[in-house]
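Quick one: the structure is below, questions incoming.
Shown here: the complex without one of its protein chains, the others still in place.
Up next, subunit A:
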Amino acid sequence: MEAKDQKKHRKKNSGPKAEKKKKRHLQALQLGDEEDARKRNPKAFAVQSAVRMARSFHRTQDLKTKKHHIPVVDRTPLEPPPIVVVVMGPPKVGKSTLIQCLIRNFTRQKLTEIRGPVTIVSGKKRRLTIIECGCDINMMIDLAKVADLGAKLFYLSGMVHGEYQNQEIHNLGRFITVMKFRPLTWQTSHPYILADRMEDLTNPEDIRTNIKCDRKVSLYGYLRGAHLKNKSQIHMPGVGDFTVSDVSFLPDPCALPEQQKKRCLNEKEKLVYAPLSGVGGVLYDKDAVYVDLGGSHGFQALDEVGSTHELVQSLISTHSTIDAKMASSRVMLFSDSKALGSEDIDNQGLLMLKEEKQMDLKTGRMRRKAIFGDEDGSGDSDDEDDDEMSEDDGLEYGSSDEEAEEEENAEVTDEYMIAKGIKRRKLEELEEDSEVDLPAFADSDDDLEKSSAEEGEVEEADESSEEEDCSSGERGISGSKAVGEGSKAELSPSNHQSDPVNLEKSLPMKKAALTTSDSGHCTAEEVFASEDDSEESSSLSIEEENSENQEALRKKLLKPSQVGSGQKLGPRNFIDETSDIEDLLKEEEDYKEEKNDSTETSGALKWKEDLSRKAAEAFLRQQQAAPNLRKLIYGTVTEDNEEDDDTQEELGGLFRVNQPDRACKHKADSLDCSRFLVEAPHDWDLEEVMNSIRDCFVTGKWEDDKDAAKVLAEDEELYGDFEDLETGDVHKGKSGPITQNEDVEKEVKEEIDPNEEESAKKKHLDKKRKLKEMFDAEYDEGESTYFDDLKGEMQKQAQLNRAEFEDQDDEARVQYEGFRPGMYVRVEIENVPCEFVQNFDPHYPIILGGLGNSEGNVGYVQMRLKKHRWYKKILKSRDPIIFSVGWRRFQTIPLYYIEDHNGRQRLLKYTPQHMHCGATFWGPITPQGTGFLAIQSVSGIMPDFRIAATGVVLDLDKSIKIVKKLKLTGFPYKIFKNTSFIKGMFNSALEVAKFEGAMIRTVSGIRGQIKKALRAPEGAFRASFEDKLLMSDIVFMRTWYPVSIPAFYNPVTSLLKPVGEKDTWSGMRTTGQLRLAHGIRLKANKDSLYKPILRQKKHFNSLHIPKALQKALPFKNKPKTQAKAGKVPKDRRRPAVVREPHERKILALLDALSTVHSQKMKKAKEQRHLHNKEHFRAKQKEEEEKLKRQKDLRKKLFRIQGQKERRNQKSSLKGAEGQLQ
């Protein structure tokens, strides 16, 4: 049996395998492939036809060009966000198990429960966010929009002990880690966040009074895609559109390892972060502190679940209103040793805890990781009156040892981060209080820019501010005290705003500049107002600036020295090195640019004179010459908004409306003109004034590198000397200025040898470089195509994009470019429906999709649509359908249309079966080129394929041009020759007037035109036709009627449904569904029903030709009517013969006899015929024989005759011969 089953092996004759074999075979025979053939037999491959050659060349070029993609600027961030990996499949197939196995594979940790996204560090440069997709189409649609790795299938062989096999998981992990992705246009052009944490920030009091009140939530996650701007519009799929009320970035909870040298990751660097699943590192943000007790199983976030863990017990969390929480969320510290005491306030007692410190020497950044697991965090906290201050302090537990309270060893980097958090928070308060967020922003930014410079060197700054600016320090402290009291007394906005200023004075070690950030420019003014000591404060601020200058200076000076020893360096250091300072002033100016010059006083700078007069002067000049434009533009002057003014006045009369605002108001109604008039014209007759712009002209002096003469001289110098090989002459180039200098130097000082050598070396290098450039220009760049150029341009742009803001501090950077992808951000959103919070289900992804400009608006969206070929039904116009376009999912009512050749958009009742058609709906404006899909329903589970249609957005508009055909019919009621009066088509003369000149037609095809309305009956008109009508004719006119689309746009708010019912969202029903539900049958038109066809028999009349016509016809066309034979008269008719029986018998016998006779005759005839034939044949034979005989005879005869003749001839010849002889 088995033997029978086996098929005989069949050799492959085609396909790659066969070809391979053939090739091998040929090679074995030394015949080789085509290439060899070319070599062997070049003639066979010579050009046969130039045209074909050209064509084939053209084709190959075409194919090559087709492969090119339009180059785009590479905008991927340097530190990309984690890659989103979505695991999806039907229920109970082991998705969670797979995720667990993957996480274990990467991090050696085990998560018991997977909820929401899990972020892990998978490699040196890659992080993954793994998320599980449940069996809900909403979730699938949403996740597909954020997934980087979605559509791949993996085969895993069975489970062992409830887990997948290690090796397979490992392979899968490797596959994921090395995977490369194709960037999607939508994702790269829109910012989005896959939120991994959600907090409700609503005031509990509001919730208590109204449980259904709109909520304020904060969402956390990695920003992906594009830059996100503050206050921009976002869409949350399943919830709705919102405006971001605040964004801030947080330290990365799952950061990539800093050092890249190692081959693989440390165990410590294999982080996992999944707050929704209750796993994550330590996390500080303004709402709470989260601690992960790693190593063992997952935990709930600490503030969410009261843990009994001993470490956690020491964690203090406040359960108060959000304001209070924000104000007091300061000290959540882990310690089992010291209690928090007010003694710690004065020396800014810091809470310590063990930590692992990593210092990056290059950047001077400290990277610390607090270790909570097994090492005891020890520390203490202070509790100061001033909330902000205490918070600041409290969060500083990060510093390494207790001595840090001595103001020296502040770990700047971390504080920096924390301070930022505080700043943001303060900002928020500020907003709440006065709604003057704009200036504050701008200001903060300024200072933060500075702060970036000071990073890492603050210890010196502190000291300097103590040692040198002790007076200012004192003032500052006193100020802070004063304000501290103020804040105790009342939590007025002024305090909030003045705090930072004081803070930076009293805590000089704490990155003064950083905290100034909050003293927004208007706040500064407010401070002056409240303290009633504008002079002092102004000088204060100036001194602060000065100290910052110094910091900056000293930073430069101390660069080479160790950070730790820096504290000992006093002012002497830099007094000695004035020359260095001079050099550094240039750099300093950069920092100074953003400085506030509003309170500029020259006196405040006097202290600097001992430093270096020049420095001070330069600084002064800088301050005067470069007014701080940024502050002028974004800072001081708020929008001349009436509301702003009102709120400012509302602030208890404490603040005056600032001056620029007033000016603004003044000019609010002035002339709107873009011309920039010259206020103080120069006197252009003066020589020096004229000289001031001399160099703006080509006739003026050029820059060194562009000056033709200089360049020429340089070239001369480099290429000038050469040796003429023929003559052997050596031409020396003119020695350039450098060499001349060298000579002089040589003469004067012999000691500066190295200098000279250096310059010679430099010259040599220059020469080499020039030569190389020339070579490159000649050989490399000769063949650059347009494509290459374009690519190069894009490359350049990408580099510029990266480089432009690279050196800036993050806080400043986000102001300019927005929050860049890869950042871990916290987004605050207000007015979120309460159901979102109440029915929060961590299994469902929360996506914040950024919207571009006017993408929040609605209009008509036109798209190209095709019914999905797996979908069983066709789609009907005006049936509600759910679209997924951009970030959104929404139900709307589309109209389908098809575009005629003349551009008319004709309405379709249904989509075509297998063809594209157009679709238009009223809904959110989405950029052209965006793809979409459509489904009929998102609720429940369906056995059928659900995706009804797919397509792309083509056009956006505020009106539509879709038309449907409308035939108007009328009937003639009076017919003249070619003119008829038609009624029944219109109802009034006015309607007719609108259609004068329109084409009309009868059913029989007679064309005509509407001429003019008739007086009676109403709506009748005169029309002319190309032929006379009949009364039975129906006249109709084809018109196109514009259709309107119902303005129906209903977002699918599936996330607002209760937990467990999130996949039950149902929107508007179609008429079909409604009919089905209510059992209403469609009333069929009787005329449309099918009935058996009954056909009447057709009756034709005979052809009648008039007599006259008949007469006129030629004979051949005349009807030929044959005269009927007349009747035989009776007398001519013969009587019938009636036979007797006897006669009949005789007749029968005669008949029989005649039959026999005839038969006999017939036979005889046949016989005779045969006989004749025989005879004829015999005769023929005889004849032939006779002929033959005769022939032979004749032959014989002729032969004899011939012989005789020959003989005769011979004899005659003989005779002749004889005669001759």
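Convention: a contact is a pair of C-beta atoms (placed from the backbone, for glycine too) under 8 Å apart; a residue touches a chain by one contact, two chains touch by 3 or more; residues count from 1.
Methods note: contacts and distances are computed from a predicted model.
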Omitted chain (choose from "Tctex1 domain-containing protein 3", "EF-hand domain-containing protein", "RNA 3'-terminal phosphate cyclase-like protein" or "Transcription initiation factor TFIID subunit 5") - UniProt protein name: "RNA 3'-terminal phosphate cyclase-like protein"
Touching the absent chain when the full complex is considered, from A:209, A:670 or A:1088: A:670
Contacting the left-out chain in the complete assembly, out of A:19, A:955 or A:1174: A:955
Hidden-chain contact residue, picked from the options A:248, A:815, A:936 or A:950: A:815
Touching the absent chain when the full complex is considered, from A:857, A:987, A:1172 or A:1190: A:857
Missing-chain contacts mapped onto subunit A: 73, 75, 189, 226-227, 229-233, 240-243, 438, 442, 593, 622, 625-627, 629-630, 632-634, 637, 639-643, 665, 667-676, 678, 681-682, 684, 690-703, 797, 800-801, 804-805, 815-818, 852-859, 923-925, 927-929, 952-959, 1049, 1051
